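Only one protein chain is missing; all other protein chains are in place.
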Amino acid sequence: MKEPLLASCPSESEPQSLGGPVIGIIGSGDFSRSLAIRLVACGFKVVVGSRDLNRVARGLFPDGVELRSQREAVDSAEKVVFAAVYPAHYHTLVGLRQQLAGKVLVDVSNATRLNSGEKSNAERLAELFPQSRVVKGFNNIAAWALQVGAHDGSRQVPICSNCPDSKATLLQLARHLGFSPVDFGGLCASKDIEEAPLMLFPSWGGPILITFLLFLFFYGYNFMRLILLPYLDKGENNFYQLPLVTVNETLPAVALVTLALVYLPGLLAAVFQLGRGTKYKRFPHWLDCWLCRRKQLGLLSFLSAVLHAVYSMCLTLRKAAQYTLLNAAYHQMKGGVENSWVEQQVWRSDLYLSCGILGFGVLTLLDITSLPSVGNALNWREFTFVQSGLGYAALTLSVMHTLFFGWDFAFFPVAYPYYLPPLYLLALIPPCIVLVGRIFLALPCLALRLAKIRRGWESARLWLPNNQEPGSVEVDPPQSFGDI
Amino acid sequence: MKEPLLASCPSESEPQSLGGPVIGIIGSGDFSRSLAIRLVACGFKVVVGSRDLNRVARGLFPDGVELRSQREAVDSAEKVVFAAVYPAHYHTLVGLRQQLAGKVLVDVSNATRLNSGEKSNAERLAELFPQSRVVKGFNNIAAWALQVGAHDGSRQVPICSNCPDSKATLLQLARHLGFSPVDFGGLCASKDIEEAPLMLFPSWGGPILITFLLFLFFYGYNFMRLILLPYLDKGENNFYQLPLVTVNETLPAVALVTLALVYLPGLLAAVFQLGRGTKYKRFPHWLDCWLCRRKQLGLLSFLSAVLHAVYSMCLTLRKAAQYTLLNAAYHQMKGGVENSWVEQQVWRSDLYLSCGILGFGVLTLLDITSLPSVGNALNWREFTFVQSGLGYAALTLSVMHTLFFGWDFAFFPVAYPYYLPPLYLLALIPPCIVLVGRIFLALPCLALRLAKIRRGWESARLWLPNNQEPGSVEVDPPQSFGDI
Partner (left out) sequence: MKEPLLASCPSESEPQSLGGPVIGIIGSGDFSRSLAIRLVACGFKVVVGSRDLNRVARGLFPDGVELRSQREAVDSAEKVVFAAVYPAHYHTLVGLRQQLAGKVLVDVSNATRLNSGEKSNAERLAELFPQSRVVKGFNNIAAWALQVGAHDGSRQVPICSNCPDSKATLLQLARHLGFSPVDFGGLCASKDIEEAPLMLFPSWGGPILITFLLFLFFYGYNFMRLILLPYLDKGENNFYQLPLVTVNETLPAVALVTLALVYLPGLLAAVFQLGRGTKYKRFPHWLDCWLCRRKQLGLLSFLSAVLHAVYSMCLTLRKAAQYTLLNAAYHQMKGGVENSWVEQQVWRSDLYLSCGILGFGVLTLLDITSLPSVGNALNWREFTFVQSGLGYAALTLSVMHTLFFGWDFAFFPVAYPYYLPPLYLLALIPPCIVLVGRIFLALPCLALRLAKIRRGWESARLWLPNNQEPGSVEVDPPQSFGDI
């Protein structure tokens, strides 16, 4: 196949730099099998080394895979050898030191548990085989992804190693298999890479907890105010409200407050910067964390809003609603009221419904851009527009929704049974603070100063070259909801 | 531009290994034009070879594209030549054998129809030009994708060839044009690559059929039970229920059963493994297929659930609902019932609505992770948590939704007109089986044995190195909904 005219052509390099057609895999487990399937599908020769050939079900491996002893497998591998065995069994491989010397030895193992003080598996492997070039990677790909792997181009594969060449080889190999490798630097990064697959939504813990506590508090408040106290006091039985009505009164409050929590840290950051007159000082840790959790808070706020919307639209399906209506009809009849129309009530309900629906719509647009594939298609300015512009629009509309809902009740003592204000009044406080703060920061005097600071201009060093990208202020990662 | 200091720099290799700046295209059709546009945009020189230059509208090609005779085009191409002509016209190119010898000849054609017994176009081309290196690829990219191509980074381009070097060249070229090439191995794969663009949702046929049949059956059952028989029997005219009410009673049943079908195969797989005491035996074919269709079943179940939700929320919009209410009011009045409130009914309706809404919410979260861009961002553990954990939560909530809806009716003969049980009772059977089975498998004795088997530990060979990734059991492709 090779003719002189190509022999010297650099494109030669690729297949060779992939360690040549023959790749070795030690171990015959599932990962080994899946990896073999993918490698063969991508045109490599694969030699799988098993410790006990008789026990390996040949049928599970595709054609084009040779099953051999571990030693033979390593020998026949031209450059790259995958160690697809339990880290616990690494010591069983020391016999292969000679064969593995100088070869690229890939550690594909996951950590067995989080934050174990110990060394990473890859580092242990590197110690066991000082003469091999240990590379860490591929561990975050499930075996299925290797077997099917279609439409998986955007699956990122972190890879690290102390040997740049070997790393480069694995980077190419990963790309060749249709993944997007990311270079994580030296073996020191292997610990993180190994633990990544054990993480369970690490960035969601805090936000979920906060949302949940808010829900508990508001639910309890409503329960006490509208159900328990009236029961103890007048013996009213409103317990039927527990499963749906009370929940549906709690959810919007949660949504409103969490949405406010999305925009509050941005304001605080701005205040910090104004106060310090520079953006080159790190924020207090709690603020940094908060800023990095805005996206999650925003999505949880959206979730509450969705649930509130669905609950509300189901309200008229409830038997309770029917009965109330029927009884109302009965009393209207008895009272001989021909027309029960109350213009003010009509306007009120229509207005708060409209605001609610529009606010909800804006919030939805906002959250669609949180989908990676959509967000990636936006440039910085579009992202800011959506997150900040639409975000504040949604916040304002939700506040109006609540205000119209509350209408003028707030000014009648009857709204304060047992001196407890209605829930929506409490829920309005944070968003109102945010909106007022935002308007305050929009005052020219402050806004201009802030803009200067953001551009890195500090009174003293206007001349210093700085980032030309307003977006890249570290206070303002755009993957977070909204900005200052 | 080239200075000695760089002349020997390896980075040289890339442009050269891309066949140098000049790339040839035979044929001047749409694909040829679009390809030329993209290549020029990416900094290549392009020579398009047409059979009759006079007939080609020069204006359709961008500047930087030379229009020549086919022979000249091939000659001036340094290494890569695209054959953008109908496979039917390949024979017209035999005159160019000499010019094409040793060059990389790219077949970009699609199959004309599925499962034709014949050879693939690429294989035919390879026979016609034994001295050229035929590469198959780029056929799955529509011309538009070549012209616009933005945000298309994740578009995968399968490529195969018997010549590793030429393949490597095309892989690089595809990457260079902003696609994600995937190496499909030798030319033998070209058949699949050519037929792929003709497939119409291949993985959806079965699930859609099953869902549709379920719908038909349940709809027919409801029609007979609630409309036809009462009509024949007492002459009741309920036909007005056909368009909406009956459909809305059928959909939840379909959703419930299909959701159960998502989790059933996982249980069966577990039973198989327990029975055989190993995971290294292939499952019967039907089970494998079923396991691979769980995602589709899950999405169809979700679709039915969504429709059911929307239908239900529209119930009160129906004139029928209004009339019923008005008549009820009339009769309450006549009956002089001041308060028609029935506490039990209130609780029942609120409870089944709540369960329904929550179950629906969980199902939605579940389905969001089915979006490629979201799913790719999850690691294995997160995926399992969502698919299995949330999945069973949704199933349980839906079952409760149905039970609360049915309440105690099931125990009254009136619920069995013509001895036909209400639909929701039938629909409850599969999910209940699944839930019971799941609980059964969670019994320590079984669960532990299963876990051991999953880790590949078989009584006899605990010492055999195995896959360290619980996820990668082939019974359990995580792209499928839920797991065992």
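Chains: A and B, in written order; residue numbering restarts at 1 for each.
Heads up, the rule we're going with is that a residue touches a chain if its C-beta (ideal position, glycine included) is under 8 Å from a C-beta of that chain, and two chains touch if they have at least 3 such contacts.
Everything numeric here is computed off the predicted structure, so don't read it as measured data.
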Touching residue (missing chain; options B:V22, B:M333, B:L403 or B:L446): B:M333
Hidden-chain contact residue, picked from the options B:S76, B:S109, B:S190 or B:S354: B:S109
Of B:V247, B:L267, B:L403 or B:C432, the one touching the omitted chain in the full complex: B:V247
Touching residue (missing chain; options A:G95, A:P164 or A:G277): A:P164
Which residue of A:T92, A:T112 or A:Q156 touches the chain not shown here: A:Q156
For chain A, residues in touch with the removed chain: 10, 12-14, 16-17, 79, 102, 133, 151, 153-156, 160, 162-169, 171-172, 175, 180-186, 189, 280-282, 309, 312-313, 315-316, 325, 328-329, 332-333, 337-343, 345-351, 353-354, 357, 360-361, 371-374, 376-377, 379-383, 385, 456, 460-461, 463-469, 471-474, 476-479
Absent chain, residues of chain B that touch it: 1-3, 5-6, 9-15, 21, 26-32, 34, 40-43, 51-52, 55, 57, 59-60, 84-87, 89, 92, 109-110, 139-140, 142-144, 147-156, 175-178, 180, 196-201, 240, 243-245, 247, 303, 306-307, 310-311, 313-314, 316-320, 322-323, 325-327, 329-330, 333, 371-374, 376-377
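The definition used in the following text is that only the chains that are shown with their structure count from here on.
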Angle, in degrees to the nearest 5, of the Cα rotation that carries chain A onto chain B: 120
Separation of chain A from chain B, taking each centre as the mean of its C-alpha atoms, in whole Å: 23
